[in-house]
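Left out: one protein chain. Kept in place: all the others.
For clarity, chains are labelled A, B and C in written order, and residue numbers in each chain start from 1.
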Amino acid sequence: MTFELFPTTEAGRQFVALAEQHATDFATRAEKHDREGSFPFENFEALDKSGFMAAALPAEFGGMGVESIYDIMVGISRLARGDASTAIAANMHITGGSAIVRHMRRCETNGDDKTAALIRALLQQVAKNKLVMCFPTTEAGTDLNSPMMEAVPTDGGYILNGRKIFGTISPAAHLFFPIVRVPSGPEQFLTATALVARDVPGVEVKDNWDSLGMRASGSNDVIFTNCFIPEERLFAKRESYGKIGKGNTDFALIGYLPLIAAFVGIAETARDFAVNVVQTQRKGRNLKRLCDRVPIQHFIAEIEIELAASRAITERVGCAAAAFLRKYATEDAPTDEANLLNKEVQCMKYVVNRKAIDIVDKAMIVCGGAAYMSKHPLARLYRDVRAGPFMQPFAPYEAFEYIGKIALGLDPQIDR
Amino acid sequence: MTFELFPTTEAGRQFVALAEQHATDFATRAEKHDREGSFPFENFEALDKSGFMAAALPAEFGGMGVESIYDIMVGISRLARGDASTAIAANMHITGGSAIVRHMRRCETNGDDKTAALIRALLQQVAKNKLVMCFPTTEAGTDLNSPMMEAVPTDGGYILNGRKIFGTISPAAHLFFPIVRVPSGPEQFLTATALVARDVPGVEVKDNWDSLGMRASGSNDVIFTNCFIPEERLFAKRESYGKIGKGNTDFALIGYLPLIAAFVGIAETARDFAVNVVQTQRKGRNLKRLCDRVPIQHFIAEIEIELAASRAITERVGCAAAAFLRKYATEDAPTDEANLLNKEVQCMKYVVNRKAIDIVDKAMIVCGGAAYMSKHPLARLYRDVRAGPFMQPFAPYEAFEYIGKIALGLDPQIDR
Amino acid sequence: MTFELFPTTEAGRQFVALAEQHATDFATRAEKHDREGSFPFENFEALDKSGFMAAALPAEFGGMGVESIYDIMVGISRLARGDASTAIAANMHITGGSAIVRHMRRCETNGDDKTAALIRALLQQVAKNKLVMCFPTTEAGTDLNSPMMEAVPTDGGYILNGRKIFGTISPAAHLFFPIVRVPSGPEQFLTATALVARDVPGVEVKDNWDSLGMRASGSNDVIFTNCFIPEERLFAKRESYGKIGKGNTDFALIGYLPLIAAFVGIAETARDFAVNVVQTQRKGRNLKRLCDRVPIQHFIAEIEIELAASRAITERVGCAAAAFLRKYATEDAPTDEANLLNKEVQCMKYVVNRKAIDIVDKAMIVCGGAAYMSKHPLARLYRDVRAGPFMQPFAPYEAFEYIGKIALGLDPQIDR
Partner (left out) sequence: MTFELFPTTEAGRQFVALAEQHATDFATRAEKHDREGSFPFENFEALDKSGFMAAALPAEFGGMGVESIYDIMVGISRLARGDASTAIAANMHITGGSAIVRHMRRCETNGDDKTAALIRALLQQVAKNKLVMCFPTTEAGTDLNSPMMEAVPTDGGYILNGRKIFGTISPAAHLFFPIVRVPSGPEQFLTATALVARDVPGVEVKDNWDSLGMRASGSNDVIFTNCFIPEERLFAKRESYGKIGKGNTDFALIGYLPLIAAFVGIAETARDFAVNVVQTQRKGRNLKRLCDRVPIQHFIAEIEIELAASRAITERVGCAAAAFLRKYATEDAPTDEANLLNKEVQCMKYVVNRKAIDIVDKAMIVCGGAAYMSKHPLARLYRDVRAGPFMQPFAPYEAFEYIGKIALGLDPQIDR
């Protein structure tokens, strides 16, 4: 495969090299976990052992110190070539770590030594005990900016109640970081991130992830019932309830960009599989190789074009996001500038998601009826790849509205 | 739902009314059979009991006497609204029957009384004993016009050897009608259709249909090993081996047109499901109905446009095919005219297949993440609908070449 | 060309036959009028002489008595094969006539003998003196349902003021029928249709139609400055100001359907031109015929598919509209039913407009750089065909909203 995405830093190159090794290994088990809908615990053991899971942690914590979000995108896309479920689950933990590291640095710069110390202690725990982190954000019937899960102040801390869905990586998680709302007046709320260890009474991780695709991602419901957390485990309170693009851009960018890149990896696998099949398979009375038929060449060309566009927008927007995150390492980005970048990210998401779907479709076309059998790799990719458009923060119909409003200089509050 | 497809004859109307009743019933079991990959024997009992399975048989055999292929298309599309797997399996039997009745009529007209009598006796058996017929045509690695399964002449008959795939309805079948080749010289063959009862020694119906979608269609491999059939059970020998569009147009048209129409039914179900969800579901902090959001209206409009185009081409080409079959009831159609019609049929297949895929995709978009759960009806439709482009007689890349060649007045022999 | 659209009545067949003859003639002058932007008066002389312009008039007025709107659509699509500008200009007069005849019949049925007699006299004048009728409806900055042109009551009649744009056929017109509003209270209006002869003082037909395409359609501005008309020349007053789909469905359907069909004719001409070029042209060192290249066959196939879909939806919706108009010949259709039909019409408009644009584009691709020269027929079609999406009553972005709202059972009032 030529014209791949390449990382831009030395740490990134090590991360991507590891991703490629793991991908080769995980590909051998992807069909089994997909069929069973089972969580690939052994993959995460391997990721722990190799240091991959500590990619975003600084060297002082024994991590790889990958700071460029674009390099993380490239690595996650590589991992997704082997098993997309594992890739998006690993991303949850890794980029959550990136966001926490950034928050720590910002507290240090801004003189909030107390919080910085708390986070430092947390990261040391994570590193030492190989704790897995899960950041459940989605709830049914509402949007990301308007969580219904609530943290009600009580003596020395908060009582949490709520139900999160799509809690990717939850089977392996030791720590949960749900987004919550905190009452701040009549019908008024702040948003914040809570830290809840799995063994806190009232935490329940369901075993109910039974999905069309991404079946090994462990995206179960996670229920919090009267969970108590001490005060210092509620982070990053902000006046952004119900508002798009206000604050906390970091987490959204950091978490979602590699999720999008995972679909580049799916598309690449589908492309390579199709190319290999048509280069070797012979059909028809004359036993002509499929690749020697001009119409097959046409479909392969369509795949190439779509993949080229998909990679290009991933690289351009990914690098722009990396620069943006570097620029705003120690202060919040202005909302307008964050929205302008996020508009490009949503364009990228749309292009990558749809092109990946199209590429898998065309790969199936050239591979013929065999691709319709349950055990065929493309049958799995067909189901995995459809997850893309459902991913946060916007449904496609919302993304168009958001992109349009930002491009037109309007308030991005969408019609919902 | 408005602007549905409607049948054009009285017999057709009865057939479609039955289809709608069965669809409502079958819809209740579709999820279960899909999950299990089990064959819906109880559906076929119901179809037998109601007389639906005898749709194509003339009244003299106790059938409904539906003669218009367009009306059969409409009925199969209606049945597919409830369970597409059952619809395509039922179609195999019903339109196989249509083709046999036509062959009988043609023999009568052309004075081949012996064959006519044989077929008459066969149909009486089918009607009396409610025999189920399966017409396995596909083989791995070759095309429909060039079967590798062979009928070698022997004393008093033929010895059959070969392996058919995609043997839809095979679990319930009593009679198999594989397309075979018959040696006629060095490297030369005729094509013919064999009739092999299930209890003939050497017939093996595998239980290996484990597919992405259409999981309840029972499209197993059917293997014939040294099966003996008496001479009169080899029908319709033709000098058409390896040639496109030469003879036997009947069966291709009759069998494949309702298969295409089944995807209109899938699209209609997806559309209705989506409309119902957005009319009732409320999301976001303001609990606004989804349908009151303009961007949702946009996606519903795209579905409407695609469905309108899909139905229109189904009606236009279906009615043209019905007229063609009436015109050539007692003689073979000229190859050129058959190819011109078949070009339109391939255009219809492409439009209907792709639009159905697009409609299911957009229905999933407006329904949101819930549609990605295994038990969600759209998750099943997403898998079922992808069967379309794999269906015979052409892969999409072949269809473009065929359509182009016919439109340009060239020899339709495609590059394979 | 096979699988053309065919008329359904005997009168329709005569009309379509005439259209084909005229198309052949007009094609010889299309390039000249396009280049000059001149109005093809000689075409309209020919259309007058052959009786084509009187197509919609009943036999009693010396007309052809074509009553089926679908047959008129087919005829206009045929005429557009030769010269689309002339086709849409002729349609303005012909379908305006259809609407007037319908109004007369309705008045007769409903006992409004006075109006019926007035219309009868008008039609006799039109027939006898070969008067050309123009129905200018569009104004800048507002929509069809909300005309700003006003008819203010005065002694014995009305004073008209307003400016219409896109006054197709205006250079040849003797009679104008602008849609106007009539004050009916504070900020309240009725809508109505006025009849203004060209020689009424204050009527000015500009010579300012200088457009990208459809350059011979004479779609000039028509300005009315203090024009007096007697009371009986204001027809069909309705309480529908600013409302979508209320009343007067007749005119919209009757006038716009053949306008849409004209684009089928453009697409057919582009298709035929391309097929002819690739069948005869040889390129490259080997002088291979273009049509013998598989990639060319692919593009021709795409054209065939798009044309098949385009014709199918034209036939299906056109026939549904013809049935609707027959059903509601003597009374207003219920608004809901009219909207349901109109939703399908807007689907048809979208499909036909876009497919025609795509077909011309692909025809240019296979014809190569020669198609980019000013005098090349495809260069004209490329400009003509882009008129489609601008046509009334909805811009594409409005059409999606309208279709979605109707499909969802909502009030069709769109966001403008």
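By our rule, contacts are C-beta pairs under 8 Å (C-beta built on N, C-alpha and C of every residue); 3 or more make two chains touch, one makes a residue touch a chain.
Source: prediction; values computed, not measured.
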Revision key, fill the gap. Among displayed chains, the one left out touches A, B, C
Exercise for review: Kindly state which of the options C:F6, C:F41 or C:Y397 is in contact with the chain not pictured.
Suggested key: C:Y397
Point to revise | Residue of A:H22, A:R181, A:K343 or A:R386 touching the missing chain in the full complex | key: A:K343
Study note, to complete from the structure: Among listed residues C:T8, C:Q124, C:S146 or C:Q279, the absent chain is touched only by C:S146
Check your understanding: When the complex is taken as a whole, what residues of chain C touch the one chain not shown?
Key -> 138, 141-143, 146, 165-166, 210-213, 242, 282-286, 288, 293-296, 298-299, 357, 361, 364-366, 368-369, 371-376, 379, 382-383, 386-387, 389-390, 395-398, 400-401, 415-416
Check your understanding: What chain A residues would touch the chain not displayed?
Key -> 2-3, 275, 278-279, 291-292, 294, 296-305, 308-309, 311-313, 315-317, 320, 340, 343-344, 347-348, 350-351, 399-405, 407-410, 415
Exercise for review: Tell me where the left-out chain touches chain B, residue by residue.
Suggested key: 294-295, 298
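Everything below uses one rule, namely that only the chains that are shown with their structure count from here on.
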**Study point:** Remaining chains grouped by touching, chain B not included
**Key:** one piece
Review point. Using mean CA coordinates as chain centres, what's the chain A-chain B distance in Å?
Key: 41
Review point. At what distance in angstrom does the C-alpha mean of chain C lie from that of chain A?
Key: 52
Exercise for review: Return the residues of chain A touching two or more other chains; collapse runs of consecutive numbers into ranges.
Suggested key: 294-295, 298
